[in-house]
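Please find one structure pasted underneath; my questions will follow.
Complex shown without one protein chain; remaining protein chains in place.
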Amino acid sequence: MSVEGSTIGHEVALVELVDRVLNKGVVLSGDITLSVADVDLVYVGLRVLLASASTLDRLDGE
Amino acid sequence: MVYLYAIVDADAAAPTTRGIDGAPVAVETHEDLGAVVSVLAQQPSSDSQQAVLDHARVVEAVSRGSAAVLPARFGRAYEDADSLRRALEAGAGELRDALERVRGCVEVGLRVLAPERASVLSPVPAGSGRDYMRDRLATARQEKAVADELHLPLAALARASIRSTPTERLLLTAAYLVPRRSLAGFQTRVEELQQSRPDLTLACTGPWPPYSFAAEAARP
Partner (left out) sequence: MDEADDKLLAGSGDLPALARELEALETGLPRRINADPERVEQGLAQLVLTLVELLRQLMERQALRRMDQGMLDDEQVERLGQTFMKLEQRMEELKREFGLEDRDLNLDLGPLGKLL
């Protein structure tokens, strides 16, 4: 993070920017997946489980 | 490998800014679609804050020069130009629809923090379970009402919006797809709402390229 822009507003905007770049945006098929070698497959499974749990939670509320 | 920053119209001009690792940026076309890309020798690591900012810079530059941009998520690369072309072919219909959805628009983000909850007493008093639940329900209803108060007027001004409550502490997280020409009016409305609720902590950020609207149609 740059020194010049280190106001709290800039900090918030930076987090918002990085969140968008990392977590949003279009994903096409057939790409080279990022190296997930150092993320244990247990966590992949957990992530799927928990995503389903919160989808159930959301659907239940609709 | 071919690193993808965004999808644009085929006639979009390539930005002059450099991309990740200083690589030049070009627009590869496929029929009426364009892919904003760099050729890279190795994959960027998602640990690299600089690569993330480089990606953001390229997408921002593209969106300044082009009315319709679908920002790509960070870290997607293709083995070669053919592989990318196949991916564009496979997704062409959806990509065209998505480009039209976002044409002429920017994204505005809104985050509203919920007031802090009091900690529970220790030890937990007997017979207080109902009070706790009643308080929690009242708080949840209040927070939903506040979130609606802020979100609904803004959603009405936007072409599309997405909203969620990702954590207990975030009363509202929302993204709005706003036509560029309406941005000033939208910002004025945000300021009015902010002034009507001086008790709240909120941050409205943007204008961003439409990252949140690139991948899917907006949910209410």
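Each chain carries a letter (A and B) given by its place in the written order, and its residues are counted from 1.
Everything that follows uses one rule, which is that a contact is a pair of C-beta atoms (placed from the backbone, for glycine too) under 8 Å apart; a residue touches a chain by one contact, two chains touch by 3 or more.
Source: prediction; values computed, not measured.
*Asks:* Using the definition of touch stated at the top, determine which of B:81, B:157 or B:202 touches the missing chain.
*Replies:* Considering all chains, including the one not shown, the answer is B:202.
*Asks:* What residue numbers in subunit A mark contact with the hidden partner chain?
*Replies:* Per the touch rule, subunit A residues meeting the hidden chain are 2, 4-5, 8-19, 21-23, 34, 36, 38-39, 43-44, 46-47, 50, 53-54, 57, 60-61.
*Asks:* Extract the touching residues of subunit B with respect to the undisplayed chain.
*Replies:* 46-47, 49, 52-53, 56-57, 60, 75, 108, 111, 113, 119-120, 122-124, 127-134, 136-137, 140-141, 166-170, 187, 190-191, 194, 198-208
Please note the rule applied: only the chains that are shown with their structure count from here on.
*Asks:* Roughly how many whole angstrom separate the Cα centroids of subunit A and subunit B?
*Replies:* Result: the chain centres lie 11 Å from each other.
*Asks:* Please output the residues of subunit A touching subunit B within their complex, sorted ascending.
*Replies:* Checking each residue of subunit A against subunit B gives 9, 12-13, 16-18, 20-32, 34-35.
*Asks:* Applying the document's contact rule, which stretches of subunit B touch subunit A when the two form their complex?
*Replies:* Of all residues in subunit B, those touching subunit A are 1, 4, 7, 43, 46, 49, 52-53, 55-56, 59, 70-79, 83, 86-88, 90-91, 95, 98, 107, 109, 111, 203, 205, 208, 211-212, 214-215.
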